[in-house]
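To start, the structure itself, in structure tokens.
Missing here is one protein chain; the remaining ones are kept as they sit in the complex.
Per-chain numbering from 1; labels A and B assigned in written order.
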Amino acid sequence: MGITISVEVNGTTYEREVEPRTLLVHFLREELRLTGTNVGCETSLCGACTVHLDGLAVKSCTQLAVQADGAKITTIEGLADNGSLHPMQQAFWDEHGLQCGYCTPGMIMAATKLVEDNPDASEDDIRHGLKGNLCRCTGYQNIVKAVASAAKAGGAR
Amino acid sequence: MSVLGSSIKRREDPALITGKGKYTDDFSAPGMLHAVMVRSPFGHARVKAIDIAAAAGAPGVAAVYTAANITASGTPGVIPTAWLLPNLKTPAHTLLATDRVRYVGHPVAVLLAESRAAATDAAALVKVDYEPLPAVVDPKAAVAEGAPLLYDEAPGNIAFDWELGDKAATDAAFSGAAKTATLTFRNNRTLPHAIEPRAALAAWDSENGKLTLTMTSQNPHVHRLLMTIASLGLPEHKIRVIAPEVGGGFGSKIHHYADEAIAAWCSIQIKRPVKWTATRTESNLTDAHGRDHWSTAGIAIDGDGKIVGLRIETHAAMGAYLSTFAPAVPTYLYGTLFSGQYDIPAIHVHVIGTFTNTAPVDALRGAGRPEATFAVERMMDAGAAAAGLDPAEFRRRNFIQPDAFPYQTQVALAYDSGNYPQALDKALKLADYDGLRARQAERRADPKGGKLLGIGLSSYIEACGIAPSAVVGSLGAQAGLWESAKVRVHPSGSVTVYSGSCAHGQGHETTFSQIVSDRLGIDMDQIDIVQGDTEEVQFGMGTYGSRSAAVGGSAIVKSLDKIIAKGKKIAAHLLEASVDDIEFENGEFKVKGSPGQAKAWGEVVLNAYLAHNLPEDLEPGLEETSFYDPANFTYPFGTHVAIVEIDPETGEIEILRYVAVDDCGNQINPMIVEGQIHGGIAHGLGQALWEEARYDESGQLTSGTLLDYALPRAHHLVTYELEHTVTPCPHNPLGVKGIGEAGAIASPAAVANAVCDALKPFGVDHVDMPFTPEKIWRTLQGRGS
Partner (left out) sequence: MFPSAFDYHRASSIDDALDLLASHSEAKFLAGGHSLIPMMKLRLAEPGVLIDIGRLDELKGISEDNGSIRVGSLTTHAALAASEALRRDCPILAEAAALIADPQVRNKGTIGGNIAHADPASDLPAVLVALGATIHLKSKSADRPVAAADFFVDLLATSLADNEIMTAIEIPKLGAGTGSAYLKVEHPASGYAVCGAAALITIANGSVSAAKLAFNGVTAIPFAADGVSEALLGSDAGDEAVDRAMAALAVADPMSDSYASGEYRTALARAYGKRAIRAARDRAA
């Protein structure tokens, strides 16, 4: 039995019929073809699927699409503003905060909210603020550096 | 400043930071079906019957296949091993299990459905009648009398029994030694856990009899070859393997697994595109794991604290079948490293590879070298204790000296270059080793006790850029280990490079472009790097073993040299000069000693294509291909220092600092080099402190999800302090050695030595990884310092 939902994703409103069991991440990836949001685990512990939902960083694998009915969602595809990179994206590039890039969308989406909530985040704050996001490539050092530098550059714009 | 050696920002990143990078699961095809595997829930069982009727009739299901269908299709259907050792037992391993399952996750059937959810629903309806059998999961228990047998053709579960070095000389060294020390230790089994699970999208084009397979691969040509000769039987030119963006590999995406081949076979069978994407649990159950050794090692020293002999016996798990390069990992990538950085006159290595009811074990970041380094460096600390020397001093006394290169070890390798004391000194200085030791002594003398400070060294060596082909062939490799590069210069002077390397996070598009820009004197934006597609790239070996810069990069240089040589001929002809008088510098072909007599890069290139005025013997065009087969391995090295603190009340460990001095020869892009070191260190710290793939006696993986398996997170780790030394590799044109694995090779031993150092006053000589708090707490119970 399908249920019709309406969501605003990256500024565009979509109305779609979904199965109640459809997870938000699958709705984004398969229904809307926004494949920047990734899936890395099935226990809500890797953070690769992090998006912004009504202004909060959430794991889109632990949401049903029907729960998001009426919500405003931003995914990694919607973070840059008219082609100009968000300061957090710029910082990840500048500081070599990514290697394979698979965790990166979720990491950037988590990091933008981290800095918004705490513009003066210390290294320790950043490390704890990213504990919901796994990266196997970078050893986190340059991710932490990128987040700190984005914070300095006004990453909470 | 030269483009080579500069920390240029990665050209890969704009797509990846905006969500535009396309990984395998991001692709779909019209009419695509979703494959879901039915997997054994038992570690070991007989398959008596499979009833697919209910599943086949479930909503959305297009087909359900078992091994019988694959056999009936006439497809070879085999997953082979590609590295053979003398007397290696190679039991047949088929795509789907036939009458027996040998590990949890072993696929027994595959369902195809219109959606992944429908396929998942229906998979639960496949009824498999299993008769559970006793299982064995430990590499040493596998050889015990009466252990359950995986294969009749492998008595005692022994896949191979392998030796290296001189046993008689080593035994003699031990008999005559002033002091000896022995340790028994485990190298814990770990999961690769790339954040992207494995996946494949197979699209069969029946009109042209051609298969396009997009998959998570570190080496698409190797996958295509194994698909052709063993799994699918299709001619190689009728298979196109594409590795798009790959979300981390760490070795796990080198290997040829059943699932991707099953997806391919299904697409051919049903004539529709088929996508398979592993769930995290499936990846953890079926990706080749790493490590899993039990070892007993001995070190023998003379009265001056010089090592006279080293020996080790290791039981190494192979898992339920021999994965692609599995037999090489605990043998040629392990036994050959037992001289470490040290001048050791007698060494003997004995390895027994055993079948176990577990996922296979194969190359994982470092592949054999972390295990060897762990053993050697733990024995160095044991030797130092036996000699009554500080661990740094004991290492210094035994280093191969800088003037002793090339140095032939007792275990086959000939080290080409190195300066080990320099790296140690730099690391000790950076760590303030003397200050740390003083602080430790103060703390140990303090009657109030407090936290236990531990300092651990790891002076590692690795053999990278595995080669040359003739040598690895003689050691059992069923493939050459060279690399290829085609450099195509377009008529207007821009360049496309087709490399057989296949990056999955290493940044080849950036570093390879730096190599080209440096050699040709053209801007980076005039250069494209193509990799990861068998249709575009000539044969290539892929990316693993820290080989891409040293072997893949050198192949590019070799092609560039041919391009320049041809350009010189054209320029000489145009300038009416002798070829020998032409030099190529900053993008110009110049006549030596005649300022002003020069032809620009673009003019020479255009002339090559116009071909209006070429030397008589010269073909038009400007494109060169090289297959670079190195003369030797490369030998990166360094010293890492871990500084830890242990809470004696709870056994909890905190990493206070981590210092690393590495030497990977010349650095193409220091920013990328450092990133690789960071990642490697974190990987090794994970193994040392948290990660363990545990199987229970029945063969259940009890740490198969992130709820139990602790991958390092940002808040677990510290900011690593890095420095480097540069000892260029003498035998490749870039002087580079490789850096992708160094951190993972060095850091487990550094942490282990630090933890054991902290516990030394309690009379503890060894604790096994991972150093979970309870293990440390138990070790300390009932012991006084």
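Methods note: contacts are C-beta pairs under 8 Å (C-beta built on N, C-alpha and C of every residue); 3 or more make two chains touch, one makes a residue touch a chain.
Everything numeric in this text was worked out from a predicted model, so none of it was measured.
**Student:** For the full complex, can you list every visible chain touched by the one that's not shown?
**Tutor:** So, taking every chain into account, the missing one touches A, B.
**Student:** Which listed residue (A:G47, A:G78 or A:G139) would be found touching the missing chain in the intact complex?
**Tutor:** Going through A:G47, A:G78 or A:G139 one by one, A:G47 is the residue touching the chain not shown.
**Student:** For the chain left off this view, which of A:L32, A:L79, A:L98 or A:L114 is in contact with it?
**Tutor:** A:L114
**Student:** Among B:D129, B:E649 or B:E697, exactly one should touch the missing chain; which is it?
**Tutor:** Answer from the full complex: B:E649 touches the omitted chain.
**Student:** Applying the definition given at the start, please give the residues of chain A touching the unseen chain.
**Tutor:** 1, 3, 19-21, 23, 39, 42-45, 47, 50, 56-59, 61-64, 66-67, 110, 113-114, 129, 131-133
**Student:** Residue-wise, where is chain B in contact with the chain that is not depicted?
**Tutor:** 116-117, 120-121, 279-281, 649-650, 652, 689-690, 694, 702-703, 706-711, 713, 716, 772-774, 777-778
As a working rule, only the chains that are shown with their structure count from here on.
**Student:** Compute the distance, rounded to whole Å, between the mean C-alpha positions of chain A and chain B.
**Tutor:** 30
**Student:** If we count contacts the way the header does, which residues on chain A are in touch with chain B in the complex?
**Tutor:** Residue positions touching the partner: 19, 21-22, 29, 34-43, 45-46, 48, 75-77, 79-80, 85, 89, 92-94, 96, 98-105, 108, 123-124, 126-128, 130-131, 133-144.
**Student:** Under the definition above, what is the set of chain B residues touching chain A in their complex?
**Tutor:** Spelled out, the residues of chain B in touch with chain A are 9-10, 12-23, 25-26, 117, 193-197, 245-250, 279-281, 504-507, 671-672, 674-675, 677-683, 705-707, 711-715, 717, 719-720, 743.
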